[in-house]
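First, the structure itself, so that you have it in front of you.
Shown here: the complex without one of its protein chains, the others still in place.
Going by the order they are written in, the chains are A, B and C; count residues from 1 in each one.
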């Protein structure tokens, strides 16, 4: 089974997710600076989520690049990942509209956590399908980035009820960790 | 006539369908748990429809994978399938917003039934175009899954007016039957 | 310059156009049959426009299939066609919401006419770029379908102010003429 359509479908869904989030930036009726001000938290949450979806697209690209073949389980693991990512616009909008209040900030973390688990599962199934001597298995290695992200999300969710800015700082930190493209796989391939 | 663009266009439409459904999850104005509660039935209907569109994408992927060439009739049969699937977000939203009331639950079944008939027609035209000795004809075989789905949909529609939870149980059952990827074609190809 | 991205981009835009039209089917708040009734004209206009976009996708597919190379002019002629088609959801929604009133029906015809002219222009530029001995030039021939469509649209626009049902009948007739896939090109290619 070839991977072309899985990539094309994922690209389509991710392109739509990243773009419909901008629809939450409702056009204000006035034409002055104070009409834009209420949009600031929504804009900031949009920037954060744009970067997150960008990271997922980037990593998905690297992961599938190193994939030779897929099977039915991988198709569904991929859809499972897309499901959680499809909830990002909702979580983003809720968090932005409520000025990063505790519960929306925690829910944002839950969605990110579920997406991260789904990604780990997809990665695991692809490696298993190819065998442990596979280039990807070696490249991913101990996957410290993935593990740290999970820890940060798990910590950020309850902390949102203590002080949501701690959680937001955690989300930004995870994004910063991943923003550096996954050189592990890239460098292994070019070796 | 090659199948690349038919796949690309179908991927695009299915990607949009699966993603715009999430727009029905209107962002609530409050930031508390009770603000999320009214969204629960809409969320549940979203999950069900996400799985259904995922199943259609999956099966479409398998079907086209085994297709060597297409013709004008197949193009239109494919558009016909996409038409019914494009109504899924509407049927989903209506069912979710009305807490799985009888008529919306029945209409959801009608849309699923029409999509299933359209899929059967598409499958039939592809097999006919390739000849009965074709791998797909052998793989699809008696297509018990497709037939059972049709029976369940036909039963679920009137039963929604008796008790809509029976219909919903039927829809979930059909989804569960299909969630297992179509190994029939997959295994034949790899033989 | 290769045509792959022109096809991919057009597929994307057409997929979105065909799918966002369904968003005009606003989900009613009630759960009874009379809540659906006001949606009937919107649904009917949706079906008509779905078929039209389907026809354009189909013909675009055939046209590009027979195209070997493109140039900058063809890229812009294609964007010009997509521009008019992008107005179809608006024209459809306005016509549906106003129960096929005269002016919206006439505007629907204007958008269809402009799209048809844009398609003719695109076809002309592709044929010119390939030379007159080209397979497509022979296949398209005198293009009676294209010419009849233009005549019907031109007639339908003023007639909408006499009796809009005449115009609607014209739109349906044109759709019926095109629904039969363009065998001219198909049969020439397979010769």
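The rule we apply is simple: a contact is a pair of C-beta atoms (placed from the backbone, for glycine too) under 8 Å apart; a residue touches a chain by one contact, two chains touch by 3 or more.
What you see is a predicted model; the values in this text were computed from it and never measured.
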Review point. Of C:75, C:117, C:148 or C:177, which one is in contact with the hidden chain?
Key: C:75
Practice item. May I ask you to list the residues on chain A that touch the chain which is not drawn? Key: 7-8, 11-12, 14-16, 18-20, 22-23, 25, 27-33, 47, 50, 54, 57-58, 61, 64-65, 179-183, 186, 189
Point to revise | Contacts of chain C with the absent chain, listed as residue ranges | key: 1-2, 5-6, 8-9, 12-13, 15-17, 20, 23-24, 71-73, 75-76, 79, 82-83, 86-87, 89-90, 93-94, 97-98, 101-104
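Assume only the chains that are shown with their structure count from here on.
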Practice item. Find the geometric centre of each of chain B and chain C from their Cα atoms only, then give the gap between the two centres in Å, rounded to an integer. Key: 26
Practice item. Express in whole angstrom the distance between the two chain centres, defined as the mean CA positions of chain A and chain C. Key: 37
Point to revise | Multi-chain contact sites of chain C, meaning residues that touch two or more partners | key: 12
